[in-house]
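Before I ask anything, here is the structure I am working with.
A single protein chain has been omitted; all remaining protein chains appear in their positions.
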Amino acid sequence: MSGRSTALNRSSRCEHTVSDHAASPASVHEMEIRVRYQETDGQRRVHHANYLTYFEMGRTEMLRAHGQTYRDFEDAGLFMVVSEASCRYQAPAEYDDLLVLRTRVEKITAASIRHGYELIRDRRIIATGTTVVVCVDREGRIRRLPDWIVGG
Amino acid sequence: MSGRSTALNRSSRCEHTVSDHAASPASVHEMEIRVRYQETDGQRRVHHANYLTYFEMGRTEMLRAHGQTYRDFEDAGLFMVVSEASCRYQAPAEYDDLLVLRTRVEKITAASIRHGYELIRDRRIIATGTTVVVCVDREGRIRRLPDWIVGG
Amino acid sequence: MSGRSTALNRSSRCEHTVSDHAASPASVHEMEIRVRYQETDGQRRVHHANYLTYFEMGRTEMLRAHGQTYRDFEDAGLFMVVSEASCRYQAPAEYDDLLVLRTRVEKITAASIRHGYELIRDRRIIATGTTVVVCVDREGRIRRLPDWIVGG
Partner (left out) sequence: MSGRSTALNRSSRCEHTVSDHAASPASVHEMEIRVRYQETDGQRRVHHANYLTYFEMGRTEMLRAHGQTYRDFEDAGLFMVVSEASCRYQAPAEYDDLLVLRTRVEKITAASIRHGYELIRDRRIIATGTTVVVCVDREGRIRRLPDWIVGG
């Protein structure tokens, strides 16, 4: 078990580069994801739609690593809705693989955040992706991102 | 395409037996489900958790066949929460199989409904299941089922 | 039920424009998708990852409308793996919505196909997307697309 525990200790790590404030474009978050059997398909690979779910986990855990939770965000009446998503699949991921997901904030506007993602297995990038999430209220109107997200 | 259209014409059929009022324990609903690639797993079979999603589709379409929708139900501030679910898997379902799901109301109490399910391929039952759903309000309190569900 | 049956009769329709051979860039396929409760998330919308599953259903049914099945394709030892996917989400889809998915072949190369997608509700486009699938064999080596797919 020790190997795995070590791995899990590293999970949800946040590294700061150059500028050192949270959620800035310079920050990078890493977490580990163990591929579930349910996530594979008849090709014995992770079904491609699940990568978007992995990316969402990256956003969630990046926020938590900065001391916030997306649950708090929704409890405050704000929601992040995905307006764009893309992924390039370079090598398959298989059941039980232990992947590293690297999440970066690439761009922040008044009401949206663009994240970039790298999915890594054995130090090799197997997929890259981007998403744009937009901040809306309960009625679906676009709202400014709260300062605690923008400013970190 | 004609074969498929014929099949789809039959989808969401409701047969009445013995007593002839809707949603009674005697009513049976049938619908067709085409297995999606995403629903399979590394064993090239439908992942077993998806059967519960199929059963939910059976409940939804049975209600629609009686002229109601579960969406209306939620819009009225009521929710059906699943309190029990079980499934026996007798033969695998594979990608692209065209399955028939047969849904029955087995028992109705003041606040709950027990459904029974048969999943069929080529006239052979490949799985059976049951669920119990309980009627609650927004706060999660148990509520009486509305008359239009009970009485049909 | 008649309304729904009518709708389902229309499902998986294939319209030809300009040039009239199957699977050419000019062909367009349409199918209907009823949103499942399981596909929604805590925002009461279809979770964004499910759109990629819808697109996959569009590819499957487009092939079937041309008299082939993707199952036959795999039985012949060939696999379509997704190398790129993207989606722009313009308006949310909700539980029980009856959506129309329009699938187009945008480009065919020796070993890959680029599809474009429009997801429509009430004659309004709510999302657009693209995927690139690549033909590989059991060992994952890139292979030429069989003639029956390219030539239609």
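As written, the chain order gives the labels A, B and C, with residue 1 at the start of each chain.
As a working rule, a contact is a pair of C-beta atoms (placed from the backbone, for glycine too) under 8 Å apart; a residue touches a chain by one contact, two chains touch by 3 or more.
Every value quoted in this text rests on a predicted model; they were computed, and no experiment measured them.
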Contacting the left-out chain in the complete assembly, out of A:Thr53, A:Ser112 or A:Thr128:
A:Thr53
In the complete complex, which positions of chain A touch the hidden chain?
1, 4-5, 8-9, 11-14, 36-38, 53, 56-57, 60, 64-65, 69-71, 74, 95-96
Contact footprint on chain C, counting only the chain that is left out:
37-38, 40-42, 44, 47, 49, 94-95
Against the chain that's been left off, what residues of chain B make contact? List them.
42-43, 45, 47-50, 52-53, 56, 74, 79, 81-90, 92, 140
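Simple rule for what comes next: only the chains that are shown with their structure count from here on.
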Whole-Å gap separating chain B and chain C, where each centre is the average of the chain's CA atoms:
26
How many angstrom lie between the centres of chain A and chain C, each centre taken as the mean Cα position?
27
Residues of chain C that touch two or more other chains sit at 53, 56, 74
